[in-house]
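Just one protein chain is left out here, and the rest sit where they should.
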Amino acid sequence: MPAADLVANVVVSGILTGLVYGLMALGLSVIFGVVRVVNFAHGEMMITAMYAATVLFAALNLDPFLAMLPVAAAFFVFGYVLQAAVINRFITRPEHSQFMLLVAIAIILVNAMLMVFGPDARNVQVDYQLDSYQVGPLLVDKARLLAAGAALVAAAALFAFFRYSLTGKAIRACADNYLGAKVVGLNVKHLYALTFGLGAACVAIAGCAMVVLVDVTPPLGPAYTLLAFVIVIVGGLGSMAGALLGGVLIGVSEALAGLFIDPSAKSMFSFGLLILVLLLRPQGLLGRRA
Amino acid sequence: MNRRSILLAVLAAFLVALPLFAGNYALSVATLILYFAYTGQAWNVMMGFAGQLSLGHALYVGVGAYAAGALFYHLGIGPWAGVWLAIALCVAFGLVIGFLAFRFSISGVYFALLTIAFAEFTRIGFDHLNFIGGPGGMFLRVAQRDAWDLANFRGPPLMYYYAILALTMAAFALCSWLLKSKAGYYWQAIRENEEAAQALGIASLRWKLLAMAISSAMTAVSGVFFAFYYNNLFPEQIFNISRSIEIILGPVIGGVGTLFGPVLGAAVLTLLSEGITESLAALGWEIPGVKQVFYGVVLLAVVMFMPNGIWPALAKRLRL
Partner (left out) sequence: MSALLEVRAISKSFRGLRAVSDASFEIPAGDINGLIGPNGAGKTTIFNMIAGVYAPDSGSILFNGSEIQGLRPDRICAAGIGRTFQIVKPFAGLTVLDNVMVGAFLRSRTAQDARQLAASIVERLGLGPKRDLPASSLTLPDRKRLEVARALATRPKLLLLDEVMAGLRPTECDQMVEVFREINRADGTTILLIEHVMRAVMALARHIGVLHHGEVIARGTPEQVVRDPAVLECYLGEEAEV
């Protein structure tokens, strides 16, 4: 039985990592919840951001936390264009058609990464990689703390945008009632594209944060896609707080599972949780019943 | 005889005669095409007929492969007996997943996610099952490669080719028969409008489960073939979500719900991808991932410009 402060450290580590997961899932929640696009390329977008951060770090020695700005901006544009030019055409098509579209994009993205960067792991080693703060019995990694902090700031900004800005409210109107929004004169296609852009930007920030914590390899793409869906479904579709909460939950449970059970079995736990949630409480912890 | 039957007869004749003029490499490509055509057709029963999008079909290939493979590996029991265990297990899995999903009204993307979750769960689970090799894999002994040993399904590539050809033809015949039967009509009705179907006396749950059972049973056989053709099984590979996606590429590109779709899609995809890999190798480029990017681009193009797949558009053009 591991010592209490080991468990405590693991839990804290899980919470911090979980917040980054939460930001990633937040991007999906926004995309899935508003535009109703099943973004099967979500994890692939995440690793693309991670690779971008490694490139910027290697070439310009740019700290990933600073790289967040240009990468997020680039991803925003990419997301906007993708939705406006491609996905918007699929709104009227059957569900599996749109699904296949994103699967295709996912395949292209992850294998493009494989082609360019090869199968070996890459990461970013910043100066403060090994620094940590001592808080009582807890040893908190500085990098992890910064990552979680960035995630929280981004999430808060997104939340404020949707709550208080006019555009944010317009987007929420589209999510609630597509036809109604059009009737009222909202440019729904533009708003959808904006939303996808925002979701992509979230992923970009999460990716830049994550690359400081883990190594990136191509197979991580699909794994993150599934993780994002697990979090969004467990936390509740349409609930931003649910995405963060779900992320933290998954982060902690993965960390604990890694401690008590076989580390490789930890994702088994996530999938088991997904199955249970889908069957028993499909609206998730904080979501609304459809 | 209408034009379709003529096409079918010509195609069948061509495929039966293929080994007479094709070399070993061409034969192996043809075997691969037929493997994907058959497995795609099996998946098509669930999606095209019953309207349920499964993105975790690798589950059945893997369970089928391991079931028959384990029986052979540990007890020396040949595939003709092993296939029954494979089918039984896969049908059980399929019914459980189907029952859970339909009972709790899970459909669309949620159903797809459920199938993925089950496949992933099983993949990790099998990684921890040591009696079938765990992550290190299971290796079936390869005996002589010259004589046809049908009892143990060992022999030259030619034997495997004819076996998968026979399977594909049987699948085609089965699906063709199903489509025109009461089952076919009922499945289409359920797909179009489940409420209306129920008002006409259709017990939709039962019929959806039947589609799941048939689909998983057919895919189990595919797994058995896989086990005895490739002779090594790794959970990481065989249950991988990329396998599940590979399975659906053929039918999606060829045409979901059609009979010719999976065959056409598998052929187009495999031929073009082999072509690309060969050309790149000739140029000296051996980059991992190129083939998959190509798959992605083809899928993207088909989804965007030929959403119903290549076959419906082609059939119209050729007036088949």
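By written order: A and B. Residues from 1 in each chain.
Just so it is clear, a residue touches a chain if its C-beta (ideal position, glycine included) is under 8 Å from a C-beta of that chain, and two chains touch if they have at least 3 such contacts.
Because the structure is a prediction, the values reported are computed rather than measured.
Student: So there's a chain missing from this view; which of the remaining chains does it actually touch?
Tutor: Those shown chains that the absent chain touches are B.
Student: Just name the one of B:A197, B:I214 or B:A267 that touches the chain not displayed here.
Tutor: B:A197
Student: Looking beyond the chains shown, say which of B:N152, B:Q188, B:N231 or B:T277 touches the absent one.
Tutor: B:Q188
Student: I need the residue numbers on chain B that touch the omitted chain, in ascending order.
Tutor: Chain B touches the chain not shown through residues 180-182, 185-186, 188-189, 192-193, 195-204.
In this section, only the chains that are shown with their structure count from here on.
Student: Taking each chain's centre as the mean position of its Cα atoms, how many Å separate chain A from chain B?
Tutor: Their C-alpha centroids are separated by 32 Å.
Student: So in the complex, which bits of chain A are touching chain B?
Tutor: Of all residues in chain A, those touching chain B are 38, 86, 89, 93, 95-97, 99-101, 103-108, 110-115, 118-119, 218, 222, 226, 229-230, 233, 262, 264-265, 267-268, 271-272, 274-275, 278-280, 282.
Student: In the complex of these two chains, what residues of chain B are touching chain A?
Tutor: 47, 53, 100, 104, 106, 108-110, 112-114, 116-118, 120-121, 124-125, 127-128, 241-242, 245, 252, 256, 287-290, 292-293, 295-297, 299-300, 303-304, 307
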